[in-house]
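Of the protein chains in this complex, all but one are displayed in their positions.
Chain nomenclature is as follows: A, B and C, assigned in order of appearance, with residue numbering initiated at 1 for each chain independently.
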Amino acid sequence: MPILEQGYEPYRGPVGGGRGNFLAIAGAALRRNRRWYAWVLLLLSLLFGSAKEYFLVLACYVPRALGFTDDNPFFTAFANHPNLYPDMMATQTFWALVMAITVGAGEIAEDLRTGALVFYLGRPLTRLDYVLGKVVSVSVAVLLVTLLPTLLLFTVQAVFEGRWEWLAEHAAIPFAALGYSLLVSLFASGFVLGVGAVARRRRWATVASAAVLLGLWFTALVVAPPTGWTGSGMEERRIKQALAEARTEEETKAALKRLSDSLDPIGSASERAEWRALAPDSTLAACGRDLFGTPVPSNFPWKRHWVLALGVPLALLGVLWRRVRAVEIVS
Amino acid sequence: MDAPAPSPPPTDGSAPVVSLRGIGRDFGRVRALDGVTLDLPPGSVGLLGPNGAGKSTMLKILLGLLPPSRGEASVLGVDPVRDPRGVRRRVGYMPEVDAYITGLTGVESVSYAGVLSGLPRSAAMQRAHAVLHYVGLGEIRYRKVEEFSTGMRQRVRLAQALVHDPDLLFLDEPTNGLDPDGREEILEVIRDLSTRHGKRVVLCSHLLRDVERTCDHVVLLAAGRVARQGTMAEVRGGRKDFLRVRGRGESAGFEATLRAAGCSVARAGADLVVGVPGGAGTAPVFRAAAESGWDLRAVAPEEVSLEDVFVEAVASGNGA
Amino acid sequence: MTPPAPPLLEVRGCSRWYGPVIALNSMNLALGPGLTALVGPNGAGKSTLLRLLTGEIRPSAGRVLVLGEDPWNNPGLFRRVGYCPEQDALYEEMDAPGFVSYMMRLRGFDPAAARTRSEAALAACGLPAEAWGRKVGGYSKGMRQRVRIAQAVAHDPEVLFLDEPLTGLDPVGRRELRTLFRSLAERGTSILLSSHVLHEVEATTDRILLLHRSRLLAEGTVQEIRDLLDEHPRSVEVSCDRPRDLARSLLAHAAVEGVRVAGDGTIVVQSRDPAALYPAIVRTVVEEGHAVTRMESPDDDLEAVFRYLVRG
Partner (left out) sequence: MTPSPLPPPLPPGERPEAPTVAEGAGQILVRQLAASLRGKRFLVTCALAGLAPLLSLLVRDPDPVVLERLVVLLLLPFLLPLVAVSLGSGLLYDEAEEGTLTFLFATPVSKSAVVLGKWAAALVSGWAVGFVSLGLTFAFSATPLEDLGPFVRASWLAVLLGFPAYLGVFTLLGTLFRRGFLAGLIYAYGYELVVWVFPGSAKRLSLGYFLRSLLEPHAPDKEPFEGAFYLQPPDPEGVCIIVLLSVALLGLAISLAIVPRKEFRARNVQG
């Protein structure tokens, strides 16, 4: 047997064309985000984003399962309210953006700081592989917050409901949820990667995108608060009173609808509703209502929220695209 | 079961590895490269030049990261403008600056580099281990790269450049910031690659002593042009009738004796450079040492160091 | 020979650790004026020693004295001390004369003096004048290094600490700055300079401090250190026209332990007593009229010393 040489060995195996490169890049980006606070945030966002809806659905069906025959009208109305899923996803949207900031804002900055861009550019990759990889990595985090709990709740409800007719009636929900989740993914990744790319430190990228998000969100909050939220709570008090005074079933239903509308995070009922478009989560939620088939009445002749929801991330990804090229030239 | 790798087109021993024809590149009004025509022979080539001479621009053009403003380039027979990915698949590039992915261990980052270069996942992992062994990174490779010292990061970068078994290596300042031991080891690896494993190496370095000891050929760029080019011996040449002399103790008496014998004496650091009249060889030096009782320790023909060539070429380039 | 001067730098039983990692282990050192190089492998404690001497960190045990004073929290000392740290950091938004004169203002110079001295220092460090108006952030690595060195020498310090001052410079710059350091030392500045590049250290100074494994391994000139290593046989290579004759003659000397004929006219002479060996060779060559083309010892330069001491 020849003595095995301890030196360099040539490689004679197969070499691929590098078609799945962006998946490898996304995988590496996800792996480095396996940090504890990302998981804590994930947990929090699942809780904040979906707890209310889970509670409503379970409160409707669990008594039935336990054999109580007279349904509670309050919970039944909520569990089958057409805005249940879009509202749930609207709440998730804010947390999805926060999640995206935690996970993705520093991605480009970190690569710039540690020279990882040079590493990538020395490999047989295209710029598209790189950008796509990063978008996919943020999108996965966003889908975990949005799509996953929604589909789970839908499954739970479908199982409890048990009727095929119900499933047929609500068959559009999973598709709308998927479409909306993808929209949020695109927006979130475009937003955090584009804004984050201006900085060269993970910390500053995170701060910059958080500041932009919170700044917009605060602005919308101050100028056009969603009804029943930060305001005086007057609307809430009035509805509760109406509910207490309701005598007929019709009156109760109307009051309940008013309550669910007042909790609507889009703030469609607020005074300066057009300012709500400043808050990205509200704009996205308006698109979500379109997808779920319960559009918010709008004073505008054109679908402004769609233009914002698609145009902003694409423009920001354009910023990123230029930034990745600039590094090639600057030594 | 896997199809054998499409073996690279056989390059015969003398065909140029890199061939540039009138390559130029402008950044705005700045002319970074000004009509460089060049054939880099196989073996190891030192690419030298002062800061701003256009070295990194040239590397970027060769890697297909930057299109040249004028001229044609070919790397291993591939045009980097038309097929940049094809070039980068067959070339290993070790950047000068840190280039790592945070959160990945040493071995993960090398195998990741392999995957991105088209290796199957398992093959990439196997090669990552083998290559890291080869460049001398032991158990530390299971730790994260950001915890590594400069020297270890340098080795990881070299391993990343090697993992896909490229035919040509671009090494940008591979020994910068290393201690003498580490530098010697890396140079040994580079020599081994170019002499025993047939890799073509292009080495950029400011440490000319390292280039002297590693490379067969030298290309010297200055102000975007090729200032000198040739084999190491051609470029360095020698200064006839000059000797480098070293000894111990006060040398005044020795120097006086030498001058009396018709020699010229100049100081060069701790050494003396002695010019002897034609054909006398070292005899006057030995005689003067014996007469003056100076403790002579070394005599050797004065060689022109690469540094001298470099400084001279750059100075004349600036004057022109 | 310089008369014995009081030590400028003194390190007494000094240790420093970072958490469980020891960076400097009970070091004793007294250093006089002149240009001294600090060499050693990575992690040997070079930077730690410089940081202790400049009061950037505090010793975990023992004492450090610079010009007779403890540098920790002793800003007054920096009137007389210059320091060029290792990290490639500068205020990116300032121009070079602005930065250096800011440092000079902090050292108590009035604005006019600060400006003129800064510009003179920058010129001496070879920063091209056309770069003066630009921001430091746009400089090349070599130019930044020159600015950092200019900042350390502009107030004409009595003691100058330079941590890897030549990193990132191209060969021309390296040569210029080596010349600058030598001239400064000749003028009376005491310089302690750390470096990795041994042949450059050799061309700059012959006095070194060799650190290894957190300890001071050797101190003195290369030759002195080499001569201390008597357990290692010294070999000298001599190339001449009649190698076997020369070999035979040399074998007669007591200082010669062995001679090997290496071919192509070269013999390798081995000895444990270099002080006696070299005169013997010189005498033999002159008396017997050998035509020697080359006489060298591979063990005589700094790299050989380093190899012996560090690799064991």
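By our rule, a residue touches a chain if its C-beta (ideal position, glycine included) is under 8 Å from a C-beta of that chain, and two chains touch if they have at least 3 such contacts.
Given the structure is predicted, the values throughout are model-derived calculations rather than measurements.
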With the missing chain put back, one of C:Arg117, C:His199, C:Arg234 or C:His290 would touch it. Which one? C:Arg117
Listed residues C:Val64, C:Ala96, C:Val172 or C:Leu192, member touching the removed chain: C:Val172
Candidates C:Leu8, C:Ala96 or C:Val153 - the one touching the absent chain: C:Val153
Residues of chain C (touch criterion as defined above) contacting the omitted chain: 18, 21, 23, 42-48, 51, 54-58, 73, 75-83, 85-91, 93-94, 102-103, 105-110, 113, 116-117, 120-121, 123-126, 150-151, 153-156, 172, 175-177, 179-180, 183-184, 187
What is the set of chain A residues that contact the non-displayed chain in the whole complex? 203-204, 207-208, 211, 214-215, 218-219, 221-223, 230-233, 272
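By definition in this document, only the chains that are shown with their structure count from here on.
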Grab the C-alpha centre of each chain and report whichever is closest to the global C-alpha centre. B
With centres defined as the mean of Cα atoms, the chain at greatest distance from chain B is chain A
Compute the distance, rounded to whole Å, between the mean C-alpha positions of chain A and chain C. 60
Per the C-alpha means, the centres of chain B and chain C lie apart by a whole-Å value of 24
Once you find the CA centre of chain A and the CA centre of chain B, what distance in Å lies between them? 51
Chain A-facing residues of chain B, complex: 2-6, 27, 56, 60, 63, 65-66, 85-86, 88-89, 93, 95, 97-104, 112-113, 115-120, 123, 127, 130-131, 133-134, 146, 160-162, 164-165, 192-193, 196-197
Chain C-facing residues of chain B, complex: 48-52, 149-151, 176-183, 206-209, 246, 248, 269-270, 281-283, 286-287, 289-290, 295-301, 307, 310-311, 314-315
Using the touch rule from the top, collect the residues of chain A that touch chain B in their complex. 6-18, 21, 24-25, 28, 31-34, 110-111, 114-126, 328-329, 331
